[in-house]
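With one protein chain removed, the remaining protein chains of the complex are shown where they sit.
Which chain is which? They are A, B, C, D and E, in the order written, and residues in each are numbered from 1.
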């Protein structure tokens, strides 16, 4: 079994807040990420697929095709968008990196064939990362 | 003369549009950067100061102090903010990287003593950079 | 379950040597890392915590709080220090990256609540890394 | 148990194609990677060894020695070479990153003592990675 | 005046040799870069354009348009190609990084309008860079 990974990039804005809470509790929980007008990030997404490369091709899956799938199903829907306002599949979800990774998994799991989706990593900054493995 | 550089980071959202223009012209000019709800970036700012290090200290300027100045006068006012809505010194300015670098220069030029402000670089993404040298 | 990671940085000096050994054996084992006056590194530490993000917050743990814990319990005690001479919790320990990762684990394991400490990675240079998972 | 990793670099050219196939099928499968005159990459290889560091040394394995092994058995045989034409241990193998990682594993597994080879990662570009763990 | 930079990437193979020389002199001059079957690199190209951003747009030049120009005139002609064999505008040129930067300048100088081409940087690896400013 070999693990192959494709990294893609997008730039979005978001605001962390729970509409069921008071302003005070939102500030205590999310700090400056709760700023009402939002803020933004350059995100890196790393999608890892596990599989056994057939002798015929030597590839678990064509990385160009994996890139196309990530772009069509994720990047085109979140890049240069406001994650709270513009993204249908995040409606009603607090757009933390954790929730975003889980939402991306649900979408990509159905689209990837040949190999098995193994991990989604999301880097929100040089120092903050999350990973979801469908567990 | 030695050039010393301090790099700092901030995460903001913005929207590129000229209020004097039609929606159509804004889209033609700014493309997806014109999305009405905005988008965002992790910005790197690199501030370069030129000077002759005195023999006594061997430093053009204390980089810790330069870091403090950048944080107090720039980062604290733009980090986790919406650049069009939350930042007083960008009011009425289209927040392109070019305009931001010029605005940062105007602020820091007055605050830096000992050395001479030489350059401000602003990285909006891994592939897009601007630099302003006060020329 | 989601894995969240926070990366922090510190700069320290150290010397690798085993006081129970002859000078000769120390040089054979540690090479130039055994230089009597020491040398140093910029270290990156990546702390990964695993947990199930509650629907209410969407976060395994506040990454700002994780950053504060790492700074208070690790960075403030090793940054700009000599690891053999200045760090109480490394007294009597040969400060290899392996031993440092294990020592950091023992400290952080007790301080992290909400999620479970999953991994500590320590990068001593761009080409040398270690990881400890408490196994 | 601690995992230690050494990263090394090499620059090679290659061509992806299956000699048993028609030109058409090769182009459909490998796209521009099938260009007859080949193309090339700067590769990063990360070799991870797992082990229990003896109290006496505090090291799973001397990273300098691991570096020497990777250079002697891998880098010296692939660096500044054409992977399809110049490398004996890749003869008859389609030099995809997957197949290269597996071939490197087979070589290094026999050479590494003290610790156990755990993982080989191969980065073909900033956005494309593969990992093989001998499974 | 503001300097704006766009970075793009390509992967190519090449061989350094001067056909007017003996094999011996080629090996003395180019070392392993002279390997007859060639080798390859992931190249980064950074194109810097200088100009005065008009108040109306706040941009020296649309970086998306600059990216398109670099892709159309450079990347599409060198990416996944053999620089000695497949690239018309490098015919008869020894494809050192120096010569490539000069050749790219000659092409882009004619295509960039609005701002003035200021610099072309070419990174052949993490440790080797060249820059040409048309001087």
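Just so it is clear, a residue touches a chain if its C-beta (ideal position, glycine included) is under 8 Å from a C-beta of that chain, and two chains touch if they have at least 3 such contacts.
Predicted model only: the values in this text are computed from it and were never measured.
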| item | value |
| --- | --- |
| Touch partners, limited to displayed chains, of the chain removed from view | B, C, E |
| Touching residue (missing chain; options C:4, C:33 or C:61) | C:33 |
| Contact set of chain B toward the excluded chain (per top definition) | 1-8, 53, 56-60, 62-64, 67 |
| Sites on chain E contacted by the missing partner chain, in the whole complex | 16, 18, 20, 29, 31, 93-99, 101-102, 126-133, 135 |
| Touch list for chain C against the chain that is not drawn | 9, 11-14, 32-33, 35, 37-42, 79-82, 85-86, 125-126 |
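In the analysis below, only the chains that are shown with their structure count from here on.
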| item | value |
| --- | --- |
| Between chain A and chain E, the fewest steps along chains that touch one another | 2 |
| Partner chains that chain A and chain C have in common | D |
| Residue-number overlap at the chain A/chain B interface, same or different (half cut) | same |
| Closest chain to the centre of mass proxy, which here is the mean CA position | A |
| Chain D and chain E, separation of their C-alpha mean positions in angstrom | 28 |
| For chain C paired with chain E, centre-to-centre distance based on mean C-alpha positions, whole Å | 41 |
| Residues of chain D whose C-beta touches two or more other chains | 126 |
| Full enumeration of touching chain pairs | A-B, A-C, A-D, B-E, C-D, D-E |
